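Can you read through this structure? Questions will come right after.
The complex appears here minus one protein chain, its other protein chains still in place.
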């Protein structure tokens, strides 16, 4: 039987818009639970997944739960790497200014507030995927 | 209350490939039941829906039920208009020769066997849609 | 005798909006709902194709779905009209038939 | 240290195969399963884009899914390789990780 | 005017059930009539009383059941689709030899003919799905 590494790198790939389907919300539920397992965790937002991070989501009119605030809380759970694909934003007429600010407090730097969102191009996103051990797709 | 016409024109729009999802099969189940209601019925096959009519479907390896023979039996249920879109075929590298022959017996013409498949271009398909009263989408 | 077409999927993910636009008739209306509203985003790669159809058919957007996805009226293509669920009902009543591009 | 990418949707309906191909690395493999096999159809509007990737990564097709959709080996693009479910398992074992493009 | 509504997906996974529910409420608010709401494909999963959604989220089964009660709506779950997906009423459970049922109040199980009839009897048929 093969040896298990003590720590694995988990990547959550988010490619779907929120609300039209439940995948964004149920992905977030896995991320929250997974944060307790002391693995390395990164999130990738590409294709329609970038809509999950839109600032100013207001679900009052559709009667659904607005879960967008949860992304901002992930920094407290040591989930601090949000890779967002530039080309996906551009195709959708979006720029990083349309996204909610997601930050974390860096305990190694006097608790300075630092951005969790890391803009990458498509080639860099391919490298992010290849650098992880376990890929969960939503 | 508005008057109900005694007869309505029903159009079944099939846009999905078979087996990957159940929509093609459950569309067919509606068509079979609907045939008993003495309405005018037409089927439209566009986009990936054209794959539903592929000749030679063999589901042995995937362990799923092969329901493709049912299309050929629809002539006996007075379902005799299969509008198939040319552009959808061409985009998928298909021609009408790749489709199963679907025919019906014309009781007004000495039971001559006639083709149910009617090839239409996109503009004609738009007219088919606009000529019907009730549209069921699968 | 015109048709209301509803599209509930993002045109960046699925071909349903493109297929819908290829099958509309003069005087029809297209209503974007659910994830379909993303297709109306100004400056997106789909905006031009959608806007090009506006002389043929009116483009409507279900406003509650737009708001849920963090977008405002000024974020979508020019000429698009907004409805709430009541306006959706009115559109269905005005047109002769509804085609859902699922 | 390469990746197996699985794609289960038709590229005529969804953007997942296009997105997958835009993110493969040299030496990766792409396996088309379920409705994804339709993307390998010879002469289709997607065939060239798929074939163009073959110098970068190998294209595999799950044969039982191809048969279910009425297609034969000669109906798909040149250079594609065929596997059954056992071959699918072998591909997973050979590669370091699996990405499902859902 | 008389409306028929078709719901093709289960609750939560797709927005279809939410959209159909909001649309149905608006139809009634506009003074129109709803001839029937027909649940097909995974839509049958709206009709199980076993769901327990998170307390801070909407309960779609309850919302449908309450709307049906208040407005005397006819909520029909397709029998063929329900059998494939494990939605049963007491009759079906008995007929199929199952030890229980899970149909929610206000929903009834019936055949696909009810969908065709909704198409014939309604002035407009509106479909919500994936």
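Side notes on the structure shown:
Residue numbering begins at 1 within each chain, and the chains themselves are lettered A, B, C, D and E in the order written.
The rule is simple: contacts are C-beta pairs under 8 Å (C-beta built on N, C-alpha and C of every residue); 3 or more make two chains touch, one makes a residue touch a chain.
Predicted model, so just to flag it, every value in this text is computed and none were measured.
The chain not shown here is in contact, across the full complex, with A, B, D, E. When you scan D:12, D:46 or D:88 for touch with the missing chain, the hit is D:88. Considering the complete assembly, chain A touches the hidden chain via residues 1-2, 4, 8, 10, 22-23, 26, 29-30, 33-34, 36-37, 39, 134-137. Touching residues on chain E toward the chain that is not drawn are 10-13, 41-42, 45, 48-54, 61, 80, 83-88, 93, 96, 98, 100-102. The missing chain lies against chain D, touching residues 6, 8, 33-35, 64, 84-86, 88-90, 92-93, 97-98, 100, 102.
The rule is simple: only the chains that are shown with their structure count from here on.
Shared contacts of chain A and chain E, meaning chains that touch the two of them, come down to C. Common neighbours of chain B and chain D under the contact definition above: C. A centroid comparison over C-alpha atoms places A as the chain most distant from chain B.
Farthest from chain E, judged by the mean position of CA atoms in each chain, is D.
Averaged C-alpha coordinates put the centre of chain A at 43 Å from the centre of chain B. Chain B and chain C have CA centres that are 27 Å apart. Multi-chain contact residues of chain A (touching two or more other chains): 15, 19-21, 47, 62, 64. Of all residues in chain C, those touching 2 or more other chains are 8, 12-13, 15, 34-35, 64, 84, 97-98, 100, 102, listed in ascending order.
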